[in-house]
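The other protein chains are all here in position, but one chain of the complex has been omitted.
Chain naming follows the written order as A and B, and within any one chain the residues start at number 1.
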Amino acid sequence: MSPALEAHASTPLRGFSLEVGLTVRPGETLALVGPSGAGKTSLLRVVAGLMAPRSGRVALGEETWLDTERSIDLPAERRRCGLVFQEYALFPRMSVWRNVAYGVDRPHGQRRAAAVEMLERFDVSGLADSRPVSLSGGERQRVALARALAAQPRVLLLDEPLAALDAATRRGALRELRSVLGELGVPAILVTHSFEEAALLAERLAIVDRGAIVQAGSPAEVSARPRSPFVADFAGAVVLRGEATSEPGELTLVRLEGGGEVRSVDSASGPVAVSVFPWEILLEPPGGSPRDSVLNRVDGEVASVTTIGNRARIGVSVPQPLSTEVTAHSAAAMGLRPGKRVTAAWKASATRLIPLG
Amino acid sequence: MTRRALFGFAALVTVLLAGCGGGGGSGGSLIVFGASSLEEAMSEYAESFRGADVRTSFAGSDQLAAQIRQGGAPDVFASADTEYPAQLYKAGLVEKPKVFAANELVIAVPTGSQISSLADLAKPGIKLVIGDPSVPVGAYTRTVLARLPGAERRAILANVRSEEPEVSSVVAKLEQDAADAGFVYVTDAKAAGSSVRTVAIAPRLQPDVAYAAAVVKGAGDPALARRFLDGLIHGEGAADLRRAGFLPPP
Partner (left out) sequence: MRRGSWFAALATLAAVVALAFLVVPVIAVFANVGPWRLLDALDEESAREALWLSLRTTLLALAIVIGVGTPAAYLLASREFRGRALVLTAIELPLVMPPAVAGIALLAAFGPRGIFGPAISGAGIELVFQTAGVVVALVFVSAPFFLRQAIASFAAIDGRLLEAARTLGAGPFRAFATVALPSARTGLASGLALAWGRALGEFGATLLFAGSLQGVTQTAPLAIFADFSRPAGFVSALALSAVLILVSAALLLGVKLLGGERALEGAPRP
């Protein structure tokens, strides 16, 4: 059973101080979400050993990598954290297979084979002898991931792994990354400024603002019970899982896990993630009259009501958790409280589908 | 705008062309090439020379002669031998040379050296510096060595560690303690003062060291140049040479 990662760091950054502590279990993916400059990447670098905080401690299970109090600072090359950089940092003068083989600890003759094997997993083994400069963005991202994984890292760190991709490539990459993270047996930390990405890829997330974790929990929890307006604004996506069937010329039908049906203008088929912004979801009393088919309706039960200023985040169980936002006034007027049955409604055109599986 | 630019360009070109002087000095100025052993005495003379602004350049006489052959145009050429001026005269580049001084070759050693005779130079391990074959001091040195018995000559030549392009470099090596001994003119030893000591060379080995100078053809003001040259033999120049230790012309 591989060990868990523990990291605490306190260090001055530009304009504020990074003060975080987190734990990630093996096989778990923790997403650090927040605006740029919040210190998320700095924390990754501290874990990887590329940056020494003024004070802090990083340990993987029993192995202490950093302990400023005991003057322990294991160099990065001994920690073996796989780090996928935002711009990938592929070695330009080496072929793709040499890039991937760089961290592979095998006798000389077997290195290329090991590299090609890893490239096959990502469906890019044909690029083995190409140079990074001739690769497309999506291909580079896959090679970067392959390179990090080929070195058999004890922890996987991903710095905005999808940020450099265009929208079309990102969807496929998202799916691949999900499957990689799912099979990984070591702790993984993912840094992203996109709540949606975090919700899709991670089991737990932590919202980071100006060097501090302001809230942590599962994506649904944080979305449904934001502790502050900042979190509420940031936790801006609802993600449901379901099975899609594409009808040519028609809207795509998605059967949600646990019940309910929605339609989307996106086309997809098979397992999908359904993504909607909370402020696009309306709440109606249950059993309202059916209106036109461009409106999705799912019945559920209010699970939580969180007031933030003059807004209210309502967590609804359909039974998958979703959150919506209404004015505090409306919440009171509608008598929303845990247990009340409601219907969540939103437009088919506001329903985004992300293929999974 | 265009006219201004043209004006500026023309002005620039004019200035550049004006800067390119013609050969030699013109009206009231002289350029003198002198052997490096003449530096002290000649500089004194040049400074006090009345009626003209004299600019001097000192180097090995062979190098100066080569420069004149290549078209360099001083007004006066003063060599540490009679050969180079004669060659230039034969080639029609200078007027008839005149001998203006004589000198003596000596062995110079750093003060505190144990060397006291020419024979000492043949000892193994001695670091000897002489002039290269084409510079007068180097030619004179080889004349001296040619007059020695074969074994002694070979032993001394084997100790040569550097062939310098001019005699002042030989002196410099001695002053730097880099060499144990060097062949220089007695005037150089005098100029170097207390940092070197001399060992005399027997008169029967002494070469005929005669310095000749000539006015270079194409000089801007030949009369002025001749006056300067004559001064080396009869006037202020001669006095300066005497003070530096040069002997009167043979």
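Note that in this section contacts are C-beta pairs under 8 Å (C-beta built on N, C-alpha and C of every residue); 3 or more make two chains touch, one makes a residue touch a chain.
Only a predicted model underlies this, so the values are computations on that prediction, with no experimental measurement involved.
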Identified contact with the non-displayed chain, of B:Gly60, B:Pro85, B:Pro207 or B:Gly231: B:Gly60
Touch with the omitted chain, as defined above, among A:Ala7, A:Val46 or A:Cys81: A:Cys81
Hidden partner chain, touching residue among B:Ser29, B:Ser43, B:Ser134 or B:Gln206: B:Ser134
Contact footprint on chain B, counting only the chain that is left out: 1-2, 5-6, 9, 60, 62-63, 65-66, 70, 87, 127, 129, 132-135, 160-165, 169, 172-173, 176-179
Residue ranges of chain A at the interface with the undisplayed chain: 48-50, 75-77, 79-83, 85, 87, 89-94, 102-103, 105, 130-131, 133-136, 147-148, 151, 153
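Heads up, the rule we're going with is that only the chains that are shown with their structure count from here on.
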Computed distance of Cα centres, chain B from chain A, in Å: 86
